[in-house]
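I'd like to ask some things about the structure below.
Certain chains of the assembly are absent from this excerpt, and the rest are unmoved.
Chain IDs A and B follow the sequence of writing; residue 1 opens each chain.
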Amino acid sequence: MSVKVAINGYGTIGKRVADAVRRQPDMTLVGVAKRRPNYEALHAAHLGYPIFIAGDGKKADFDAAGLRTAGTSRDMIALADVVVDASPDKTGRENAALYQAAKVKAIFQGGEKADVAEVSFNALANYSRAKGKERVRVVSCNTTGLARAAAVLTPRWGIESWEATIVRRAADPAETGRGPINGIVPVFTLPSHHGPDVKTIFPDLSIRTAAVVVPTTLMHVHVNRVRLRRPPRDKDEVIDVFRQTPRFHVFEAWEGVDGTPQVMEYARDRGVGRNDMMENALWANGIELVERDVFFFQAIHQESIVVPENIDAIRAMFDLAPDGPSSIAMTDKALKIEGASLP
Amino acid sequence: MSVKVAINGYGTIGKRVADAVRRQPDMTLVGVAKRRPNYEALHAAHLGYPIFIAGDGKKADFDAAGLRTAGTSRDMIALADVVVDASPDKTGRENAALYQAAKVKAIFQGGEKADVAEVSFNALANYSRAKGKERVRVVSCNTTGLARAAAVLTPRWGIESWEATIVRRAADPAETGRGPINGIVPVFTLPSHHGPDVKTIFPDLSIRTAAVVVPTTLMHVHVNRVRLRRPPRDKDEVIDVFRQTPRFHVFEAWEGVDGTPQVMEYARDRGVGRNDMMENALWANGIELVERDVFFFQAIHQESIVVPENIDAIRAMFDLAPDGPSSIAMTDKALKIEGASLP
């Protein structure tokens, strides 16, 4: 069986999920919907992706640009088994009625509230809960990063409490209109919404977060202090567990990776997607154990970290894999996340 | 009595302390020492500050620039009752012998290790401990910010534990050679050195810190979670205490101060020093109380926050004021920290 996937919204997330779908053996891309022609639409055309016109977009605009369109997003939805909604925040909820009317399954992103779907999803944490579901929400980039770490720490040692500071990138690389250029902007919700969002996956987790926005485009960084219920043997045991878990990449001290600039340089060397870093990036020398308290930094690539999660969500909804680890292994192999390829 | 003060090192801190000394009724500036002529030295000359040649500086360089010099730093030290050492990190320790040989008191900055002095100092926290001392160390900007907050919270409610993330500015505004331009760099000492440094003032405080460096030049931001021993009545009680404590400035929500850029814009409007913000900057809507846990952001102006502390340290060492609050009031009045002046 090959699940027919449509992508509604062809921006940062949508274009990456489209490419990722194309790489999966058990999925077919039926098209992508975009509102306006631009350089990204042109690239989609070069790749041979059927382009459908989203929302209030106009065929005449695409015609003027010489871009062939295959219909409207409604037409695209009719062709699909599942729609991945990667439209701007809040519009996913409006689109939900369309999907329901067309009797297709739908995946929403973390910019929508949790009740848009039956389950909030992370592959490492609760793959099986999405099995057979009609509507699944892949949580946001920061929540995905935290949920993955919770999925590592909880079963092994239990989490008594977690305090995290989210140091957020202010804009994506191509968003020229967003600032600040020089300054730090606190998020005046204390604790921030990230903690409660992680609880849509781990309802019993005691986690509190606070966030600041800083003038960088590359990655978020989480500064974590987790009090475990049971003490690990030592720091190395903790580091090893992260090293051995998929969707985590641990840089060793000798690699000379100072911060997010070199994490992204590694990603460029590796050549996955658009120099994407789909794993949580940790540093072996950025993990410390003090009694039962684990301190660790993790960098989160806001553009791509949810991409493999969308793929796994599709697989769960259509029961294409026996369990989470199997799906993750299929996804990561198709995306070449581990190892190196010639960029 | 007017204490004769010399400034050894005329950079970011030194030039500000020199100006602050000039504004005090009970102190006299005998000179400043600088290694090389540049635009800052030229300004010192315009202000009429006697310039002495520091370290391996050369008179010929000053002569070529048309800047009159009054001797070497040794000559300057001989004229002083106390030297404020604002030389680059680690060189203060080397200079200590000079001061001792000349039998003058000395103040060191936080870039030196604590044992360079008899006491590590913060005016709100431990003014009286510096009384009559020969060698006092004014702790660094981040430590000063944390110590001030500890001095507010400890006596009222007690602190059970404190977790802080230090989001550090990467360079001062005029340091064109320092980066990163785009990225976040974690500090790979976990917990970071800031916690232990606060303990040089509050030995019994349970505080742990972690730090990241971000591409901004304006201010540091601390993200704090403090578990108190006794619960405050409500959030407003906490906010009010900060509002009423000198060396704290609380921005109200209606003022529209989003982040550090507007804090510094406020400072420019106010016109203290070089658009300096010598107080901890807090936001009323950036303070929250959850049971006994106080969450708050505070912004720290790395260039100026220790300036009034140096002045108070001098006053304590020469017993020029009956107690800390009196000295703080004298300093802040002379520096016009509160209120507004025509910029």
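Convention: a residue touches a chain if its C-beta (ideal position, glycine included) is under 8 Å from a C-beta of that chain, and two chains touch if they have at least 3 such contacts.
Model, not experiment: these values are computed from the prediction.
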Query = To what total copy number does the complex in this file extend, with 2 chains depicted?
reply = 4
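Methods note: only the chains that are shown with their structure count from here on.
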Request  = Mind checking the centre-to-centre distance between subunit A and subunit B? Centres are C-alpha means, answer in whole Å.
outcome  = 42
Message = Using the touch definition from the top, list the residues of subunit A that touch subunit B in their complex.
response = 163, 165, 167, 169, 180, 182-186, 188, 190-191, 208, 210, 212-219, 221, 223, 225, 258-261, 264, 283, 285-288, 290, 295-297, 299
